[in-house]
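A single protein chain has been removed from this complex, and every other one stays in its place.
What follows is chain A.
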Amino acid sequence: MFKKILIANRGEIAVRIMRTCREMGIAAVAVHSEADRHAPHALSADEAVPIGPAEPSQSYLNMDRIIAAVRQTGADAVHPGYGFLAENADFAERCEREGIVFIGPPARVIRQLGDKITARRIMHKGGVPIIPGMLEAADDPAAWAAAAAQTGFPLLIKASAGGGGKGMRIVERPADLAEACRAASREAAAAFGSGTIYLEKFLPRSRHVEIQILADGRGHTVHLLERECSIQRRHQKIIEETPSSALYPVLRAAMGQAAVAAARAAGYVNAGTVEFILDPEGRFYFLEVNTRLQVEHPITEMITGLDLVRRQIEIAAGRPLSLTQEEVCGRGHAIECRIYAEDPERDFMPSPGRIAYLREPAGPGVRNDCGVCAGFEVPVEYDPILSKLVVHAESRDLAIRRMIRALQSYVVLGVRTPIDFLLDVLASAPFRSGKTYTDFIATHMAEWAPDGQALELAALAHAADAMAPKARPAGRVAAETRPGPWHTLKHWRL
């Protein structure tokens, strides 16, 4: 087993990975930019290595500096977390070449699955259902028109190197096709350095359901059930849950088998996620494979009782996966809410700044994977995620109640968060009845405004705060200079 792992990431995911390292008796090395000198991930590691300025290309995305930090600390493996270098085949390849274990799939697999059209071909060959559409990229209007004639309208243009919704476009009418393709290609070229696009059928009112898989280096692959991730804003998930209210045992087994088939077709090793689109008739189609630990992995951990990071580390160390498909069983229901520094009142615009006060929720079945603390200046340079609030309860209804209770006791002052908004989503009738489609926010929350009911109470609190004397800062100084009980105490016993 590894003696020391370097975590090439920041924030909540770095903190979370370090927790498992500690439990396994493995030393954890943090890397941090100048903006993150006092970030919880840097402070909670066994060693912390500064790797450069705040700008990601100069720090967390800088392979030379990360490899140098590995050499400097003598780490035997690198965990990339999610984002940054997690799905960068060049980085995985470089680790392989330099004799550093990359905790994730082989570079070849990352490269093939990272190219969406290649991934579609692999899955099609492996017998995994794919969304009807193109299997070869094309850059001329005649080929686009021919593909569109096959899929019909509406259709979706996607960037082969894509992600995060960039380069994606829905086309309703044949007349708009050529221009939309050209615009999507330009956008993709600007964002990913590759303007390769392809067309597939657009499936409205669908759900986003993904299957977690684990595969060891000896060909043993299992799936760890599904996650429903349909509640999204700007094509990014904000609430995830498992099990999905759309699945039933036969469909779940079929999707699980398809995910395992997908992993085998790709020669997958380590933890991964196979994403599917599920239509209202219960037909599902391969979307993509995320070749990393997923942001929303904790909900799977909650219902299966497995530690995915521990499994990743064991697989990377060459151990066989000691888990059969029959042993995997989900208990109860888990929900995750992503707590971003963003303003739900202004179209989820980022809200960086200093966290003035933070109080994390607690209680039975509550887990908060948090990467910030009071006093921390949330940098403008990185993803706005502050924490992931996860609950586990016996049933979906109880999990919703638990999440509402936990959100109500989650205090983040100084930056905006979507806590208000999330409370209203969870309490809404369509969410409660499981009508979670990818158009949920546009359909049910477009007119959302924060609940003003508590405004009067807040005004009274404001008045009380003004009237209640604050402890004098001078008192603190005095306490430090005068001898405290620890100085005057002599013999004592508990």
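Keep this in mind: a contact is a pair of C-beta atoms (placed from the backbone, for glycine too) under 8 Å apart; a residue touches a chain by one contact, two chains touch by 3 or more; residues count from 1.
In the analysis below, contacts and distances are computed from a predicted model.
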**Options "Formylmethanofuran dehydrogenase subunit A", "Carbohydrate ABC transporter membrane protein 2, CUT1 family", "Putative ABC transport system permease protein" or "Biotin/lipoyl-binding protein": UniProt name of the undisplayed chain** = "Biotin/lipoyl-binding protein"
**Message:** If I consider the whole complex, including the chain that's not displayed, which of A:Lys3, A:Arg186, A:Arg331 or A:Arg359 touches that chain?
**Reply:** A:Arg359
**Request:** Just name the one of A:Phe91, A:Tyr268 or A:Tyr382 that touches the chain not displayed here.
**Result:** A:Tyr382
**Item:** Listed residues A:Gly193, A:Pro249 or A:Pro469, member touching the removed chain
**Value:** A:Pro469
**Item:** Residues belonging to chain A that touch the chain removed from view
**Value:** 55, 341-343, 346, 349-353, 356-357, 359, 380-384, 407-414, 417, 419-420, 423, 450-451, 453-471
